[in-house]
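Removed: one protein chain of the complex. Kept in place: all other protein chains.
Our next item is chain A:
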Amino acid sequence: MDARRTVEAVWRMHSARLVAALTRLVHDVGLAEDFAQDAYLAALEQWPREGVPAEPAGWLLTTARRRAIDMIRRERVRDEKYALLAVADDDEGGTGTDSELLSLVFVACHPVLSQESRAALTLRLVGGLSTEEIAHAFLVPPATMGQRISRAKRTLTEAEVPFAMPDPDALPARLNAVLEVVYLIFTEGYSATSGDRWIRRDLAERAMRLGRMLAGLMPTEPEVFGLVALMELQASRFAARIGRDGQPVLLEDQDRGRWDRTLIAHGLGALSRARGLRKPLGPYTVQAAIAACHARAPRFADTDWPAILALYDALTHLAPSPVVRLNRVVAVLHVDGPQAALDAVDELRDDPRLGRYHLFGAIRGDLLMRLGRQAEAADELERAAGLAPTRQERTLLMERAAAATR
């Protein structure tokens, strides 16, 4: 077993709680992370030689604390901080408590940061990913990502963002920002917004783990379970949604035998947990319920479309967006037929937000084809292909355009 990889694994397991515990001591998330990193480097140096300690998390914390104290002594920072650290050094409570960890998540997703910085910082501080890994995941050069992360940490320090749970009245909005970041990370991995790599599975897995971790920390918030369910039910189709040649496979054509039953079971469990909390359901839970309708259908023909349409109606009220209304069109197609669906899609035609969205043309083209309007369908599909963000989707749409005129 490669010792370096073991140190990395231990770091991934404990870094978030470590940074959380250190932040409570030094009141600065950037500084805390520096100390944690120092301890990580020390582990990289010592563990391969001396073996992994019995209490790796405790070892990292003790080492990081010692370094923090050393630095503070050297720089003679305020006595008060030094006293605090000295006291903290005596107590035996391992690394970060649940509430410290949760505070760290809220700090990393703080509204003073841009959404892309929140995602990067969450992966870095909570996910324990290196700058290089995050840069790789978001397809930017490591130097750019490094600057983005340091700027984010500096912004938090300058804005004097408190290391604490948000006030109860601010919690729903703040939690929503956290869930958005987790889902952003997931979708980045589930279907890349750029480049030719259609799926970056490890990033999606990372987001699912963050989501489950949040669910463990906030067991009374239905939307956290809703998001976990949504991600897992979508991810259950990973293996089935790309063909042998790397092309995307539509839901209708997927081999359901290749759906991941463990993820489906876990996702359905999370969904029923969300519902069981008996609070008003949020958009993630409703989307998860839609995904669950697909997961439960043994064959595409068995899909409960009326239920999906009803859920889309609910979602349109909860989170009105042109993309939601567009997805609703697919349910209309299966409940009321292609003409009703085309009418519904044409109602969205003037929405400028859909003007450059390739799936609008993909769906409209499909409906025209079903209605026998082949020439119009081909035009629509070709236009959609021109807007598709990935090569694979472009190819698929071009093929369908060609099929329409055949």
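In this section, a residue touches a chain if its C-beta (ideal position, glycine included) is under 8 Å from a C-beta of that chain, and two chains touch if they have at least 3 such contacts; residues count from 1.
By definition in this document, contacts and distances are computed from a predicted model.
Going by its UniProt record, the hidden chain of the complex is named "YCII-related domain-containing protein" among "Crispr-associated cxxc_cxxc protein Cst1", "ABC transporter permease", "Sulfate adenylyltransferase subunit 2" or "YCII-related domain-containing protein".
Checked against the full complex, the candidates A:217, A:335 or A:398 give a single residue touching the omitted chain, namely A:217. The residue touching the chain not shown here, chosen from A:116, A:180 or A:205, is A:205.
Those residues of chain A that touch the chain absent from the view are 1-2, 5-6, 8-10, 12-13, 52, 56, 98, 202, 205-206, 208-213, 216-217, 238-239, 242, 244, 258, 262-263, 265-266.
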